[in-house]
Every structure is written in structure tokens, then in C-alpha cells.
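Working notes, structure below.
Here the complex is missing one protein chain, while the rest keep their positions.
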Amino acid sequence: MGKIFKFYKDVDTDQIIASQYLLFPTIDEMKTHTFESLNSDFAKDVRPGDFVVADENFGCGSSREQAPGVLKALGVKAVIAKSFARIFYRNSINIGMPVIVCKDLYEAVKDGDEMELDLENGVIRANGKEYSCTKLPAKMQEILDQGGLIASLNREE
Amino acid sequence: MSETFKAKIWKLDDDIDTDIVLPTEYLALKTVEDMKPYAFSPLRPELAAQIKPGDMIVAGKNFGCGSSREQAPEVVKALGVSCIVAQSFARIFFRNAINNGLLLIENPDLHDAVKEGDEALVTPGEKIVVNGKEFPIASLPENLMEILNAGGLVKAMRKRNGLD
Amino acid sequence: MKHTLVEKIFGNKVGHEVKPGDIITVPVDWCMVDDIMAKFCIGKFEEMGFTKVYDPEKIVLIYDHFLPSTQADDTVAFHAGDAFAEKYGIKNVHRTDGICHQLMTEAGYVKPGDIAFGTDSHTVTYGCVGAFSTGIGYTEMAGILGTGEIWIKVPETIKVQIEGKLNEGVTSKDVILRIIGDLTASGATYQALEFCGSTVSDMSVASRMTMTNMAVEAGAKCGICIPDEKTAEYCNIPYDEKIKNLCPDEGASYSKVLTYKAEDFVPVMACPSLVDNIHPVSELKGTKVDEVFLGSCTNGRLEDLQAAAAVLKGRKKAPHVQFIVTPASRKVYKEALNDGTLEILSKAGAIITTPGCGLCCGRAGGVLTDDEVVVATNNRNFLGRMGTSKVKIYLASPVMAAKAALFGEITE
Partner (left out) sequence: MGMTMAEKIIALAAGIEKTKAGDIETVTLDRLMSNDGTTHLTIDMYNKLKNPHIADVEKLVWIVDHNIPSDSPKTAASHKKMRDFAAEHGITYYEGEGVCHQIMMENHVRPGELIFGADSHTCAYGALGAFGTGVGCTDYLYAMVTGTSWLLVPESLKFNLHGKLREGVYARDLILTIIGRIGANGANYKAMEFCGEGLATLSMADRISICNLCVEAGAKTALMEVDDVALDYLKAHGREPKAIVKSDPDAVYSETYDIDLNEIEPIVAKPHFVDNVVPAKECEGVKIDEAFLGSCNNGRIEDLRVGAEVIKGKKVAERVRFLVVPASRAVYEQAMKEGLLDIFLDAGAIIMNPNCSVCWGACQGVIGEGETLISTGTRNFKGRAGHKDSFVYLASAATVTASAIAGKITTADRV
């Protein structure tokens, strides 16, 4: 079980991690500024295994991989949204962080609720109910299964 | 200003410039309290946390050279430093310190005679005693004592404007 | 009694003879407040309980350290300054025109014989037109804004006499660096530096500015040149008896006299991390350089840009060296644009930034990191001034800076 941090629609990459932190040397130095403009306590409050839940078009905007990067570094287990912007989606899979499309969860939960993710069966359990998720395309599932794109690179060699 | 006080010595060398006392990037921080942790950071990043209220700084010549940033003496005062004894001070720093009520003492010999961590007994306008040795010190010109006694220039001006 | 130039300026203002050591109260002709200190100065002014400024016409607000703004809080200073100007009727506000010390004479404020104070240590620059000027903290500035006066200890004067013609490739920057090296960083503390002799007379006002600007690096209260016809022309005033009288008396007494022959000066640099750590360029050649900075209130004027352009014309900077050019003011930018200097520098690969303090104040304009080496034309090479404390800063003339950009290493 993990806690839900709920955000709205069209959350852009500038809100996830603002420009002024992107050139910091490492993701670990950036992560304390995650969601700074929307919820300045997020980085402090989030625990490994927690979830981010959002409406449509999560991660729109720039190609900054730092956006999924800081979420993963803070231990966010997965982002669940009605839909994702494509670069964010691709970047998340590439670094091995599950991004789950689920049409019904957003309206059914509130900030602070607890949920459980069953990736294998594509099911989310929250507040005593089950919600089914859209399956990942096979290619992406494969990347995720091997722990991200770079892991695959190291194995291939 | 003539009461004797005891102070632990932090020792610095010659030419401690204002970029060392407080680097430019921290000048825009909202309050002097916010700036405190960065005092002396280019030279000794750990020093600001080590200085305790009542401690004193003993330095070589030309302390406070460089820019006119008044945050420099302010941040030293905010750390609780009771006084700075140096072989000489840069002039803008000197004025700024007095204007903020921070006691500065010039003495040519103290720096070479003490080590960091020594304890000193300071009697302003008279002498400093360290390790049983006495170092005479001069008192400040009258107009500066007036400002110091008023508690800094702001208070002196408030008085002039009939506010206090 | 015979007087030095500074003693004369003070004497004229207070209406009686003064001598070194006297503590006098002087009326202030010009107050310069820059953006980085504006907020603090205004706060103190109000805390002091003043309800009006002594003379809005004599106060000049200049935004230069925070331009361009690099952090979200930077523009707070502009709004604080604007509100203050509006409340007290201050019309002289330069929001995007360049570096304060360039503007105070260039825009026609400070004239020969004036007394000026500023909230920045390089306020000493205005001695280039034969004025007394010096830097103070914001609390004292707040006091002046309210009262129009300040107490000052009349300084002793060190006379620096230079005679003859400088060698090709040697500039006033090399001269002042050498003088600071000889005096040391505290050698002129509390004193005035009076620059005179035929070499100084031959210099443009811009070259003199480089010298007076750096007087503070020897600890001086002020640096001053004797105003002449060039000064009058620069200040757009008649060269009359009043100006002619602004010269030291024959037989005035000095705490020290330094005498130089112009031909003895060679290109030098101030090496890390003290302004008085002066070495001839010949000893430093071959030092690899990561960045070159041409600009600042010390050396960001047209003649400085032209000197660099003369070195770089038709050539390209070394690859992987950053060459940053920051003109000192809008006027300088425009002049360099119109006479082709900027084109030469751009074609050589320079990054030409907006006029302002730029890299010299370490908040923008090419800040560096550990183990990087920069050759810079500004006035300070203190530890951490342009980045981390492991950045190595060499201060040099525009000519030497341009050569370093061209070859990627310090070159004679």
C-alpha cells in the first residue's frame, strides 16, 4: 500500500521540476525541488512506495528526463493518470518507472488515500474497490521488465 | 563600552576580503539571519556554525577589504561576534562596522601572539589579556564612540529626527 | 598652507582650510545607490525616521548588478527602487543603461571638484574627472539621503607620479596593477591616491577611470586625477579657471611619493587570489585558459573593446574557450556597434552580453567551476568571486585578455 498524491490535469514538466534546477549535477540534488510550485512539501512528505495520481495529459511540456527522474529518485512507485504526454511517458518507461493509464481512478480517490498496484494483472485497489488499467504496449513492457532502457543496453553488450 | 568581557578566539589571516566574509550570491537573501550560515564560506565553510555568541575574531592586516557590502559586518554581528581585533581594517568595512555597532579594535601584536581557541579578556579602550600577556589598545575617536554608544547610526539618526 | 588635490576639494566645500586627520562634515553633491543595496538602504532610511530626501536631483538610482535577473527574487530590488523614487521624487533612475560607475560620469552627473558617495566600493572611479568619491555602506547612505552630509576624516595623500610614454601593448590597467602590487592590497588604506605626471596627462579619461577604479584595491579612500582639457570635454563643461584651480599645490605634503618611468611598465596580471599578487605576463605564459571576460567598470569601455578588437580582427578565438564581452553601458554598446568593433568581436566568437556588472559580481555572465581558469579585465580576483573558491582568476588588460582568448592560454 502507498499513499496517493493527487494532482490535476495538464501538469507540465516545469511544475514537476523547474528549469532552474535542471543543470544541477545530479538528480539527487534536484529531487528536493519536485513539485515545488504546486506543493512545496511534496518532496518532504512523499515516501518510497507512494503514488502520484493525475488527470489528463500528465507531464506535458519539455523533454526533460529530470521530471520522471526526480519522481523515481523520491521513490514514487508509479504515476497513474488518465493520459500522459508522450515524451514524459517514454522517458518514464526508459528509466524503469511505471506510468499507468487508468481512466476511472482519478475521480474515485482523493489526496491522501491509500492504494495498491498489481502491475502483473493491471489492477489498482483503493478504498475497497478495484480499477483496471490499460496494458502497456509489448515493447514498453519489455523495457520496463528489464529495468529500463539502459539495463537492456548493458545486457545486449 | 568599557566593561571587561571574556571571549574565545577564532583566528584568521591577512586580507580577509568581503567576498570571503559573505559571497555575492548570498547578498540578495531576505534577511541577515538567512545569510549567517554562509559567512566565511569560501575560506572556512564550517566556521559560521562553530562561532558562538560572545566569541571574537583575531585577524591580520586589512580585514574587510573589497566591496562596500554592509552585509559583511552585519553578518559577523549577527553571528554574535563580540569584537574583531585586527592589525588593520579596510576603511569601508570599518565605517560599516561602527555604523552597525560592531566593536573593532586595532592591535599590531595580538595576531602573532595567540592561537585559535585561546581565551581573551577584553577591556575596550584599554587592554586585551591572553595567556597572561597584556596587549594595550587605543580607544576610538570621539565621533565614532558617539555612534557606537548610540547603538549604531540608525539609532543616532532616529534621535536626530526626534524619534527616540 | 599647501594642499593636495583632495584637501583642496574638501577645503572648497567647507569654506576653510583642511589638513589630513581633520574630521569634517561635508555636503554631498551626488549619491549613487545601486540595485543590490537599494532595498537595504531604503529600509534604513525609513527606520531612521526621515520623511523626505535632502535633494532628489542629487540622488541617482542605478540597476546593474541584477541585470539580467537570474533569480526570481532579483527583480524585488527594481520594484523597491522604483517605489522609493516615486515616493520621494527621484528622477535619475537608470534601469537598463549599464554599470553604475560608468554612468555616473558618462551620463553627466559627477563633475570636477564634486563630492560623491556610492553604495559600492568602486565609487572611487569618479576621481577620474577630479572629483572626490568613495564607497560607503547602505546605513551611511541612508543617513546622507536624509541629511545631505557626512563626516569624513581628511585623508593623507600618496602621490603617484608617472612620466613618459607607455610601451606598445601596455595599458593603464598594467600601470595600476603594478602600483597595487607595489603598494600592496592595504598599502593605501585610509589614504588618497593622486595620479599625476605626463603619462597620466596623455591618457584618455577612460584610461584614467581604470586607474581610479582600482584605487580601492590598494585600500585607498579615493583615487584622483588632475582635471584637464580632456576632462572638461568629457564632462561637457568649459575648461575654465575653476577647473584649472583644481590641482595640487606645488610643495603640498604627501605621506608617500611613488615615482615611475612609463617605459618601465610591462604587461602584468594579478594572479590568484589577491589583487596585489602581480606578475609579468612573461612569467605566466602558457597557462591554459577556460574563459576570458572583457568588461566591467574597470575595462568595459569603447577603447577597451577596440583594443581587444585590434588583436582579434579577422581571427577566431581558440576552440573550447569561452570569450565573454560585456560593454559597460548602453552608450558603449552603441558606439562599439556603430564603429564595427562588436562585429569584429562577434566574428571572433565572442559572446556579447547585455551591459551590466555581469561576471564581475559573480551572479551571471559566465560563472565558473572548480579548477577553471579565467583571464578577466575587471578589478577583483578574490577567492570565490566568479564561482567556486577553486576558480583561478587572473586580472589583466583588454589586450592581454584578447590574446588569451585567441590562443587559449596566457600569451605575451
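All chains are identified by letter, namely A, B and C, in their written order; residue positions are counted from 1 within each chain.
In this text, contacts are C-beta pairs under 8 Å (C-beta built on N, C-alpha and C of every residue); 3 or more make two chains touch, one makes a residue touch a chain.
Owing to the predicted nature of the structure, the values given are computational and were not obtained by experimental measurement.
Taking the complete complex into account, the chain left out of view touches A, C. Of the listed residues A:Ala18, A:Val52, A:Ile100 or A:Ala126, the one in contact with the hidden chain in the full complex is A:Ala18. In the complete assembly, the contact with the undisplayed chain comes from C:Ile352, out of C:Leu312, C:Ile352 or C:Leu383.
For chain A, the residues touching the absent chain in the complete assembly are 10, 12, 14-15, 18-20, 22-27, 29, 36-37, 56-57, 60-66, 68-69, 83, 85-87, 90-91, 94-95, 137, 139, 148-150, 153-154, 157. One chain is missing from the display, and on chain C it is touched by residues 67-76, 78-79, 82, 95-96, 290, 319-320, 322, 324, 330, 333-334, 337-338, 342-343, 346-347, 351-354, 358-359, 363-370, 372, 387-388, 391.
Note that in this section only the chains that are shown with their structure count from here on.
Chain contacts here follow an irregular pattern that is not a line, a ring, a star or a complete set.
The leading chain pair by number of C-beta pairs in contact is B-C.
Centroids built from CA atoms put chain C at 27 Å from chain B. Between the Cα centres of chain A and chain C there is a gap of 53 Å.
Across the assembly, chain C contributes 71 as residues in contact with two or more other chains. Looking at chain A, no residue sits in touch with two or more other chains.
Residue ranges of chain C in contact with chain B, taken from their complex: 23, 36-37, 40, 44, 47-50, 66, 71, 73-74, 77, 118-121, 123, 134-140, 142-143, 146-147, 151, 185-186, 189-190, 219, 221, 274, 361-363, 380, 382-385, 389. Those residues of chain B lying in contact with chain C across their complex are 15, 17, 19-20, 23-25, 27-28, 30, 41-43, 61-62, 65-71, 73, 88-92, 95-96, 99-100, 141, 143, 152-154, 157-158, 160-163.
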